[in-house]
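Note that one protein chain of the assembly has been removed; the remaining protein chains are unaltered in position.
Showing chain A:
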Amino acid sequence: MTAHLSRRTLLGLVGAGAGAYLLSACSDDESGDPDGPQTINWWHIQNTEPMLPVWAAMAQEYQGAHSNVTVKIQPLENEAFKAKLTTATQAGDPPDLFQSWGGGVLRQQVDAGLVKDLTDDVRPWIGGLLPAALQPFTIDERIYGVPFDVGMVGFWYNKDLFARAGITAMPTSWAGVLDVVRKLKAAGIVPIALAGKDKWPGHFYWAYLAMRIGGLGALQQAAKDKNFDTPDFVAAGERLKELVDLQPFQKGFLGAEYGSPDGQAATIGNGGAAMELMGQWAPSVQASSSTSKKGLGDKLGFFPFPAVDGGKGSAAEVFGGGNGFAVGKDAPAATVDFLKSLLTADSQRRAAKTGAVLPTVKEAAPAISDPNSKIVAENLANATGFQLYLDQAYPPAVGQQVNDSVAELIAGNKSPAQVVKDVTQVAKSQ
C-alpha cells in the first residue's frame, strides 16, 4: 500500500505558514493615496453560474468608472477557498476583499489583526441592510464585514410525497415532525435525506432543537460560559435521538455528501426522499445535482422548524447565515468604496434576480422572484431573533466538535449526555 502524501508535503503544509509569513514581507503595500493606482485582490466563492458573471460585470463597471483601480478576481470553490484562505491568513497576508461568514472564524481573524474595522467607513449606508444579516459580522459592536446574502435553515419538502403519505398539514411541533416521519415510513417513502459524511447538515437538527428548547439566549450563554452541559442541551440531543431511532434517513446516509450526484440534495431533487433540513440555497442545489437538472420545481415546499413542546424558544426565531465580504488589513484605499458599489440597491437587485442570492439591502427585497425564496425572505423579515450556524458562530474548534459529536449521535455511537460533555471539554480548552 503506497500513498503519495510525502513527508515533504505534510510538513510543508505545516511549514507553509511560517515560510509564507517571511515572504509576505515582500508583498507590496498600496494603501496610501486613494487616487493613486491600486489593485484590489478579491476572493469570492460564487465560482459558478449564475453569480460568477454578475460579480465580474460589477468589477468591470467599477474599473470603467475608476481608471486608477484594477480588480483582480479569484473565484474559488468553497472548500478550496477555506484551505487557501487559511494559509494566507496564517501567513498574515489576507486578500484585500474576501468571502466571510462572520462569527467565530471572523473573530479569530479580528483578534489576529488581519481584517479592517469597517464601522466608520460604512456608517453612512449600512442602515439600509437587514439587521439580522449584519449580526454575524458585528463583533464587540464593531462591524468587520458586510453581508450581501442572508438566509435561513428550514424544512424543504416534496409536496407529492407528502400527499401520497396522506399528510395535509405541516407539523407545528417536534412531535408533529416525528409523526410525519412515521407516516412517510408507513407509506414506504424515505422520510429524510441527510449528508452524514459532511457532518454540518446534521448539526442543523441539534442546533435548532437546542434553540427551540433553551431559547436563543441559551446558545449564546453556553458559548460565553464555555458550558454546554445543561439540561436543555441534553434534551436537544434526546429529541434528536427520538428522530434517529425512527431510522428516517436514506440508505448509506453516513457516507453521503451534500452536493454529490447521489448526495443529500440530489436525493431530494430526484424524489428519493421526502424532506431535508437545509438553508435557502437548497432549491438551486437540488436542481443542479438532480438527474433532470430541474429539481422538484413547484412540487417543492418549505416550512420553518417547528417549536418544541415546553421549550423556551419560539418558532419565529431563525437559524441560518449568509455570505459577506471582509476587508484585509493591507487593502488599498478604494476597497471599501468598491465594496459599497457591490451593495447598492441596484447591485443587490441584479444579484437577487439570479435567484442565487437573498439580498440584504431592504430596498432590493422586491426583486426576489422565486416563490420559495420569497417564503424564506418573508420568514426572515418577520424573525424575532437570529442565530448564526453554530460551526460558524463558535470558535472553529468548538464548532467542529459540535459537528463531530452530533454526527456520532446520529450514527448511534454517542449518547446525548456524551455530546454535551465533549463539546464542553473542547470549549473549555479554548
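Following the convention adopted for this analysis, a residue touches a chain if its C-beta (ideal position, glycine included) is under 8 Å from a C-beta of that chain, and two chains touch if they have at least 3 such contacts; residues count from 1.
Here, contacts and distances are computed from a predicted model.
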item	value
Candidate names "Raffinose/stachyose/melibiose transport system permease protein", "Fe-S cluster assembly protein SufD", "Glutamine amidotransferase type-2 domain-containing protein" or "Sarcosine oxidase subunit gamma"; UniProt protein name, chain not shown	"Raffinose/stachyose/melibiose transport system permease protein"
Residue among A:A57, A:A83, A:A163 or A:A381 that touches the chain left out of view	A:A83
Residue of A:D160, A:D262 or A:D346 in touch with the missing chain, whole complex considered	A:D262
Among A:A163, A:A186 or A:A397, residue touching the chain not depicted	A:A397
Selected residue (touches chain absent from view) among A:I73, A:I126, A:A187 or A:L254	A:L254
Touch with the omitted chain, as defined above, among A:D111, A:D225, A:D245 or A:D309	A:D111
Missing-chain contacts mapped onto chain A	1-8, 10-19, 82-83, 86, 89-90, 92, 108-109, 111-114, 196-199, 250-256, 260-262, 272, 396-397, 400-401, 407-408, 411, 413
